[in-house]
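With one protein chain held back, the other chains of the complex are shown just where they sit.
Naming follows writing order (A, B and C), and every chain is counted from residue 1.
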Amino acid sequence: MSHRSISPEAGPLPAGRGWSRVRRTPALLAGSFMMLVLILLAVFIPWISPYDPIAQDLSAFLRPPSADHWLGTDQLGRDLFTRLVYAARTDLGIMVLAEIIPFCLGITIGMLAGYYGGWVDTVVSLVTDTFIAFPFYLIIIIVAFASGAGAQGIYITFMLVGWIVFARVSRGLAASLKRQEWIASAQTLGLPGWRILLRHLLPNILPQAVVVLMTDMVGILVAIVTLGYLGIGIAPPTPDWGTMIADGQSFMTTAWWLSAMPGLAVVYTGLALSLIGDGLADLWRRKS
Amino acid sequence: MTKTSPTARRKAGFPPSYRWLAIAALRALIVIACVTTAVFFLIRIVPGDPAKMILGEYATAESIAALRRTLGLDLPLWEQFVRFLHTLLTQGDTGLSIVSGVPVRQLIAERAPVTLLLIALACLLAAAVSLVLAVVAATNKDKLLDHLIRIFPAITLGMPVFWVGLLLILLFGVHLRWFPVGGIGEGWTGMLYSLALPAITVAFSQIPTLVRSLRAQMLEVLESDFVVTLRAARIPRRVILFKHVLRNSAMPTLMLFGVNLSYLIGGTLVVEQVFGIKGIGSLLFTSISSRDFPVIQGIALYCAFAVVVIGLLIEIAAWRLDPRTKEKR
Amino acid sequence: MSTDLKLEKVTVRYGGFTALDTIDLDLSARTTLGLVGESGSGKSTLARTVAGLLVPDEGVMRLGGRILEKRRSREQRKQIQMIFQNPDASLNPRRSVRQILSEALTFHRMTRGRADTERRCRELLERVQLVPGSLDRYPHEFSGGQRQRIAIARALSVEPELLIADEPTSALDVSVQRSVLELFREIQAELDLTLLFISHDLGVIHAVSDNVAVMRQGSLVEIASRERFFSRPETAYSRELLAAVPKMPAAAAGATK
Partner (left out) sequence: MSERETAAAAGKNGAKIGTEPRRVEEANAVHNSNSGTPGNAEARPAGRPEIPTATAAAQVRTTAAADPILVVDRLTLSVASGQNLVQDVSFSLGRGDSLGIVGESGSGKSLTLRAVLGLLPSGVKRTGGEVRHTVRSAMVFQDPRGALDPLCPVVKQVAEVVRYRQGKNRREARAEALKLLGLLGLPDSLKREDRYPNQLSGGQCQRIVIALALACRPDILLCDEPTTALDVTVQRQIIDLIARLQRELGFALVFVTHNLAIAAEVCTRIAVMRQGRLVEEGPSVDVLVRPRDPYTQMLVEAVLPLPEFVSESEDRTRDSGEGGTR
């Protein structure tokens, strides 16, 4: 080895990158396609369906699914399909809004606690361990109903408690990543804490956190729809899957699709989100 | 000394320092206190005047003011809180029901057994079914059965509890008439029979996540060297599976069960509403619609207590299962 | 400016357990000290303490005469770099080789502009015998030996004077281990580096070090030159270590290179 030759294993080993790997995760593809369809529908529904989701037309009372009313009409003659898609706007909207702040808050708090450790970590883990079993679902019901504030009840409670599940995930990851040698090396290279957090910790925490986000979002959506069903969620007439199920309940024996369809819409969204979650989990487990 | 009795466990380096148990109990108290205070203030801070809501829009100003005085709502917030704490600590109750004047504790005591039974049934059902499904999926890795069991959580994750309840009523109650719909049958068997469908509905909301977690954990343990050692020693598969593999994989799923507890309790309350069962759930919704704050407060306290007690039981089960985790705490 | 490393009574305690017990050590500039010891002997703790990842409970560390405080100056941070054992965990999986190598360069403003940084990155890769094309690749596309080379390149990017290698070849296959050890010796000779090389494998220590130090349960039991240590070790523990190493059949011992 006297002369400095480029060592025989000089070049990197060929391996799939980028798009080719995504193609190999069917779950992610299926999930994102389903979500895309839903979002496109929700955005372009005014041009797709001629019907107004709120205007009543008593002459079209409880029509079964037909050519002009794909899913039939409800007890006030409103087109079910149109209302379903408009309801998607409201419910998904609240779901995303109620998740964004807890997600970011939880990731930041968890990462700081996991990386810096010390008293920050003990306080955060004490809070998260204690409140992980916090009956926030119950609190949402009480607050939403007592205040009759609809979505506000959800937002308030979720700001208080929703960040905990993300803090736990990111704290655990940050604590284990901290022991990884490339973090130690970044420290010896003299890189400051904030840079290590942003450049090295966050990119490795986000993938798993997003997977948890997917499942957690489904949980929120179900909570929103449940409140709607109990009549303490979104005030009518704004379309909401929960209220639609409740309205359809009294016609269950004759027009079963009135309650069934909104439920299926929630299942559809839930399936799409969890497929995306599973697909992302496979993708990132294979890459690292 | 054939079996490792607790004494052996103590000498074997597991000083059962019940320190962790004391910490867990302390935590439980903190949760109860927070829930109570959170509900107390949230109800009163959030916009809308309770007295006006109780008497309805057409009530006169004087009657509203009179009601506010009787309810003590005119007092400053913190004084209300002090009086609330006083009644809580002295009588162990959150006051009298505005609607019926009955002490809240008595109201809850009447309705509690049904709800507790429903929760217990749901927990047992969820544990049993997820155990069976996870074992089947893990031992038949990548066969058709395994794929079915893996897709099942993705689909059911998005199913709202009440919607599942409605479908089950429609299917089993109305069409097949296997189960009575609504209300509670007389006598022990009657009660169990009528709680079957609701229990299935609540369990249904818990099973997907538990199966997914237990299956993943079992697959990992099945691949570990010590299972290969046992199989090389030709130890019967069922002994390996139930004595060694399951025990090593149960821990994360047990923790997950604890975390999802509040969903389970919340789900139970909603299911009572769907199936028309006169339990804590329906009491909660009636008292909410009638703005009966002391009762709401009492139920919140009671549910927090239930969540916390079950959480402690899980923590003890976890210690029994794997003493090492508690050593560090 | 000679950059000797001096450790005086350095002690590190984790709760009740003393990981390092009053360590006194002199590592003269431009030489390689091989630090050997079994697991739990504290050799990694010593490495991390010198690298500044751990703060000693007692004792003083001096590099080139200047004390290494708890908060090290930017200059001191650049002087000491460390290479770790596990090739799978030594590089951030989410960043390309170019980002890995250029991060310290740009942060410490050691290069003027992008072209200069790119040139410097290619030089570093060539120094560790990797093709420039590797810059756009990600860590998972390299073998273990190649990842350690990238880690070495990253350590050299800030032009350190003291390089600490904590069992850099233990996780590598024998053939690759040899080529990485060769690389260490070449770099040490060409860049006049002081090298603190840690390993549990006496063969590696013999191949790399000028002097050898033996650690046991947190304290230094013997320091000697390579020739004296491998021919007439002083302490019984060193003899026990040397006797325990499995021997190849007599004639087959590695032919001289």
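We adopt the following convention: contacts are C-beta pairs under 8 Å (C-beta built on N, C-alpha and C of every residue); 3 or more make two chains touch, one makes a residue touch a chain.
Only a predicted model underlies this, so the values are computations on that prediction, with no experimental measurement involved.
The chain not shown here touches subunit C at positions 38-39, 87-88, 143-145, 171-179, 181, 200-204, 206-207, 226-227, 230-233, 239-249, 251-257.
Contact residues of subunit B toward the unshown chain are 2, 4, 8, 11-13, 141-143, 146-147, 222-226, 228-237, 239, 244, 247-248, 321-322, 324.
Methods note: only the chains that are shown with their structure count from here on.
Taken as a contact graph, with one node per protein chain and an edge wherever two chains touch, the assembly forms an open path, each chain linked only to its neighbours along a line.
Note: the chain lying farthest from subunit B is C, by mean C-alpha position. Which two chains touch most often is answered by the contact tally, and the pair is A-B. If you average the Cα atoms of subunit A and of subunit C, the two centres end up 46 Å apart. Averaging Cα coordinates per chain places subunit B and subunit C 54 Å apart. Residue positions of subunit C in touch with at least two other chains are not found.
Of all residues in subunit C, those touching subunit A in their complex are 48, 51-53, 74, 77-78, 80-82, 84-86, 89-95, 103-104, 107-108, 126, 129-131, 133-134, 137-138, 140-143, 145-146, 149, 151, 154-155, 157-158, 176, 179, 182-183, 186, 257.
By the touch criterion given at the top, residues 27, 30-31, 34-35, 38-39, 42-43, 46-48, 50, 53, 153-155, 157-163, 166-167, 169-170, 174, 209, 258-259, 261-263, 265-267, 269-270, 273, 284-285, 288-289, 291, 293, 296, 300, 303-304, 307-308, 311 of subunit B touch subunit A in their complex. Per the touch definition, subunit A reaches subunit C in the complex via residues 1, 4-7, 9-15, 17, 180-182, 184-191, 195, 199-200, 203-204, 287-288.
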